[in-house]
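What you see is the complex with one protein chain gone and the rest in place.
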Amino acid sequence: MKVQNNRAWLMVLPMLLIVALSAIIPLMTVVNYSVQDTFGGNEFFWVGTEWFQEILASERFHNALQRTLLFSALILAIEIPLGIAIALAMPRRGMAVSFCLVLMALPLLIPWNVVGTIWQVFGRVDIGLLGHGLASLGIDYNYTQDTLDAWLTLIVMDVWHWTSLVVLLCYSGLVSIPEVYYQAARIDGASRWAVFRFIQLPKIKRVLLIAVLLRFMDSFMIYTEPFVVTGGGPGNSTTFLSIDLVQMAVGQFDLGPAAAMSLIYFLIILLLSWVFYTIMTSLDNDAAASKGGQ
Amino acid sequence: MASIHLKGLAHRYPAASSGATVPYALNPLDQVWDDGGAYALLGPSGCGKTTLLNIISGLVRPSEGRVLFDGDDVTDLPTEQRNIAQVFQFPVVYDTLSVADNLAFPLRNRGLEKAIIDARVAETLVMLGLEGRAHERARSLSADDKQKISLGRGLVRTDVRAILFDEPLTVIDPHLKWQLRTELKKIHERFGHTMIYVTHDQTEALTFADKVVVMDAGVILQVGTPKALFDRPRHTFVGTFIGSPGMNVLRCEFDGEQAFVDGVKIPLDAATCSVARGRGLHESTSVRLEIGIRPEAVTVSGEPKTGPAVRLIAVEDLGRHLLLRLQLGSQPLCALLPEGAEIPEQPTLHFDPAMTLLYADSLLVEGTDDTEQTSAVRVEAYA
Partner (left out) sequence: MLKLSEINLAVDGQRYLEDVSLELKRGELNILLGPTLSGKTSLMRVMAGLDRPDSGALSFDGESVIGVAVQRRELAMVYQQFINYPSLTVYENIASPLRVAKLAKDEIDARVMQAAALLKLEPYLERKPANLSGGQQQRVALARALVKRASLVLLDEPLANLDYKLREELRAELPTLFAELGAVLVYATTEPSEALVLGGNTACLHEGRVEQFGPTLGLYRDPDTLMAAKLFSDPPLNTVALQRIGNSLRYKETDQALAESTAAPLLALIESAGSDAVELTLGVRGHHVRDSSAQCSPACFSITGRVDVTEITGSESFVHLDFLGQPWVALLDGVHAHASGAEIELTIDPADCFLFDESGARLRKQCERVN
């Protein structure tokens, strides 16, 4: 076994190099900026954790973080149940299956910025189908001026764009459940809810975990779509962490605070992903423990 | 518990294209299965036994005929309203629930009181010998224990009218098969549930059932006790399918007094001869005649001229038995001798006339006084 392990290391070496070049080195550059200050030119001063303290204490950061967390929470709360529901409703056999799968895959094939542009146009009160339609129904809708409208637009857009991913993942889990489970449940007199709770949910748990993780990370890092649609407005109401970060780094050229902020941002994502993962796999571990215990 | 009456039942799966006629997956049949009986449906893959089981459980709706439980027509009732229990080929347990919760599941679904549920679950755990494991997670159990839970979810209910088994021992190790089989048998003896057991394994069918239903190609060929199926198979298929190895079936001629296999005289019993003569089989040339004899009933001896000589092809030692592969005239023949029996170099054959059966076009030639329940069998459809 020992010999095998050494060779395995050799095999992953090229991959490690690529990871180092593409991730670790840029990350280190960011770390480097985050502890220094510059007044232009190539002069840098050591400032220690000053930028971090400043960012963590700033109201601007807190507000952006809260907005981002709220956005992710709303996205998960809508997309996960909706995705499961659509997956449950999808046909299991026949011609309709491929039709549904293609339909579901379509939004996933559209690039982010295009999605943003589509919705930006779609929602415009003057020429957009949605905006104009709502206006003609007498509903006061304007995502460039109303905070609630802006949020609604972003959430509906994200749900439209990404629920398919959850659907497809759940569907793959659902179709792998053998038919006898459903037959046994019918014989046991199980309600639709009991079938979901005790057969379908346990069997799709693993893919669901992946879906939750992917959707959380994606929504927490969302940038392109709000940038295209609302540009962070009205006011700062849709300025999420990512948008704030870019404004700070590119707009104001505050490299030090921006670097510190990206590190904090990165750690938050890492931490939350880990928390999600631990919570959702804990059930599995329980089972494994009871298995090992006997 | 209930008696099950299958009235003019038949099934065709829907045609792929409209207008095309699909052959019967299950040919028309009439069967009454008694309350508290243990029945086995035995046959090769694709013989229609699972279709029949699914019709009884309500997973498949028959295209013709009715299914009656205790006289109540349940043909149009869905599975969940028929009050049946079913154990499948692969164990079905609710992974996230404990053993006890798995057993309680069908009762909770029916909204029973907690006290009643607890009492029934405790009783069932004892019945299955799983008392000590009530709180273990079901998915950590071995395959045979999972199968017990599948069965337990049926036993726990008091409203069950029949328990159906679909090849339940497929994934169980041989040693544990013995245990599970006898436990099933004991549960049947003690509680008298109506049980229907589908299998392709003759040992399972014969050991489990009071009455075995042998099927092939969508037709019920014989319904009888294990002994009747072994001693007097009504169709050559039943004879060859049951027994290991199956019955020897040899082409023969019949002169009204005895049979001849490639010119070798084979004595038949008087009753068979008179029935055969009565049907004019000794004069007919269009009917295919065969004799059937079990390898267990073929005896050989070394004494010359006491019977027809036979060629010994091979001897296989199977531990418990010796299997002799012989050739009589041009036709192969098996004989099964007990362990350690002496094999003569120049064997002569002995057929017991009482155990030698005559078949005309694959159907047993027998008197009408036969009391076995065979009247309902419609073999015409069977090619």
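Order as written gives the chain letters A and B; numbering starts at 1 within each chain.
The criterion applied here is as follows: a residue touches a chain if its C-beta (ideal position, glycine included) is under 8 Å from a C-beta of that chain, and two chains touch if they have at least 3 such contacts.
Worth saying up front: this structure is predicted, and the values here are computed from it rather than measured.
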Fill in the blank from the handout: Sole touch to the unshown chain from B:P91, B:P226, B:G307 or B:P347: residue B:P226
Practice task
Have a look at B:D118, B:E253 or B:E296 and name the one touching the chain we're not showing.
Solution key: B:E296
Exercise for the section: Please pick, from B:Y24, B:F69, B:F88 or B:F241, the residue that touches the omitted chain in the full complex. Expected result: B:F241
Exercise for the section: Pick out the residues on subunit B that sit against the missing chain. Expected result: 44-46, 143, 173-175, 178, 181-182, 185-186, 189, 200-203, 206-208, 225-231, 241-246, 294, 296, 316-320, 339
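One rule holds for everything that comes next: only the chains that are shown with their structure count from here on.
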Problem - Whole-Å gap between the CA centroids of subunit A and subunit B - result: 58
Handout entry: Residue ranges of subunit A in contact with subunit B within the complex
Key = 178, 180-181, 183-184, 186-191, 194, 198-199, 202-203, 283, 286-287, 290-291, 294
Exercise for the section: Enumerate the contact residues on subunit B facing subunit A in the complex. Expected result: 57, 59, 78-80, 84-86, 88-90, 92, 94-97, 105-106, 109-110, 136-137, 139-140, 150, 153-154
